[in-house]
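The complex is shown incomplete by one protein chain, all other protein chains being positioned as in the whole.
For reference, chains read A and B in written order, and residue numbers begin at 1 within each chain.
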Amino acid sequence: MCLAIPALIKSIEGKEAEAEIGGIIRRVSLWLTPEAEVGDYVLVHTGYAINVLDQEEAEETLRLLEEIAEIGGDEG
Amino acid sequence: MKFITEFRRADLAEGLISQIHRRSQTPVRFMEFCGGHTVTIFRYGIRQILPSTIEMVSGPGCPICVTANADLDKAIALAHVPDVIIATFGDMIKVPGSRSSLQQAKADGADVRMVYSTMDAIKMAEENPTKSVIFLGIGFETTAPTIAASVLQAEDKRIRNYYVLSLHKLCPPVIRAILDSGEVKLHGLICPGHVSAIIGSHPWEFIARDYGIPCVVSGFEPLDILQCVDMLVDQIEIGESKVEIAYRRGVRPEGNQQALKLMAQVFEPCPATWRGIGEVTDSGLKIRKEYQHFDAELAFDFDPGLPYEPSGCICGDILRGVKTPFDCQLFAKACTPQYPVGPCMVSSEGSCAACYHYGRDFEG
Partner (left out) sequence: MKDRILLAHGSGGRLAHELVEKSFLQAFTNPILAKLDDSAVFDFSGRLAFTTDSYVISPIFFPGGDIGKLAVCGTVNDLAMSGAQPLYLSLSFIIEEGLPQSELGQIVDSIQNTAKEAGVKIATGDTKVVNRGSADKLFINTAGIGIIPQRVDISGSNATPGDRVLLSGPIGDHGIAVLSQREGLRFSTQLESDCAPLNSLVAEMLEASPNIHCLRDPTRGGLATTLNELAKQSKVSIRIEEEKVPVREEVLAACEMLGFDPLYIANEGKLVAILSAEDADKVLKAMRENPYGKDASIIGEVRAEHPGRVVMKTCLGASRIVDMLVGDPLPRIC
């Protein structure tokens, strides 16, 4: 029920946007994320963007996980 | 798919798994509250790869599973009101109520339609001006703002045939109720990721502060869950208890202010009955007076009848984390996804459904 998927905003018209998820284009409502801009990734839940994804934080998390994997390799 | 595939990388999973095995010394029990987390855990076999020091238990985070029969009966009764279209998310259709289900009502001639979004329901109302479209408002804080937005949109467009049956529920109060009951001893909480995207991480602080239980907000991919477990183990082993966000790409500590504003504009907290738990104060959402012309409970004359729970079904115990699906006499015998007795088996995120599809013992 809390299914929300990252989608890329391609264009905005008023309070609605066209967003792309893995090659699928969907109309998404920006009522909950008026600050979203073209080029942002948003989390889409039941047709609404519920948050703008922080791409830097995503990269930071992956970097952190890569470090952990390396430590594991060293100790392994 | 960006932001999904990277968080399923097997090489990064290996690193986290070995770190967890290295660090985890103290036997602990962690609860994942959210149904979406339960599905990820079962689908990727996460319980199998965690060390034996960690026991996982599922909580009542499936909004469909925790909808009490009395409330579902209201929806079914409304479906039978003439010229009504019930618009609902797919999962609700098959859930058995006291005597019937929306699917059964549909077979009996009621107009019940599945939608993916309230936007579809609004369109349905515009396209069917002689009918009343009642949207079944099920879901936690992730979903409630979208229903609030739909009410405001309907108000803006002066749509007079759109209604909401608000069965929405709030998570923090029920977690407090579970902890207060003392039935299950928990050492860590995997906090719901998308609920937190809306409400932020501050509402979970009472858990760390008043109960001394570490909390980490997790995303929904397998690496997210593993990272979350790693962070919980870390807090346990150094004797800390605080709220942390692992899902930093999706959750800010202050949440989504706009969503919270719309939610507060349309709804106010009210008592709500959770299946298996009973009534919990301020754990539901009621439509405010200013928008009461959208409230289906007030607009229609209907009789849901007296609620009734089937015997043998222990969904309530499973939702509180006191029992597992394997403890249920009916699980995988009388109660299967094809012939479900209780909602935990019907909902795609229910513990019983997840366990049946992915986690049954190979001998089962």
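As a convention for this text, a contact is a pair of C-beta atoms (placed from the backbone, for glycine too) under 8 Å apart; a residue touches a chain by one contact, two chains touch by 3 or more.
Only a predicted model underlies this, so the values are computations on that prediction, with no experimental measurement involved.
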Just one of B:43, B:209 or B:261 touches the chain that is missing; which is it? B:43
Going by the touch rule given at the top, which residues of subunit B touch the chain that is not shown? 1, 4, 8-10, 13-14, 17, 42-46, 48-49, 90, 94, 116, 222, 336-338, 348, 356-360, 362-363
On subunit A, the omitted chain is touched by residues 3, 5, 20-26, 44
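Just so it is clear, only the chains that are shown with their structure count from here on.
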In the complex, the residues of subunit A that touch subunit B are 1-6, 8, 21-22, 27, 29, 31-35, 41, 43, 45-48, 50-51, 53-55, 57-58, 60-62, 65-66, 68-73, 75-76
Residues of subunit B touching subunit A in the complex: 1-4, 6-7, 11-12, 14-16, 18-19, 22, 34-36, 61-64, 89, 91, 116-120, 138-140, 142-143, 145-146, 149, 152-153, 192-195, 197-198, 220, 223, 227, 230, 246, 248-252, 256, 258-259, 262, 347, 349
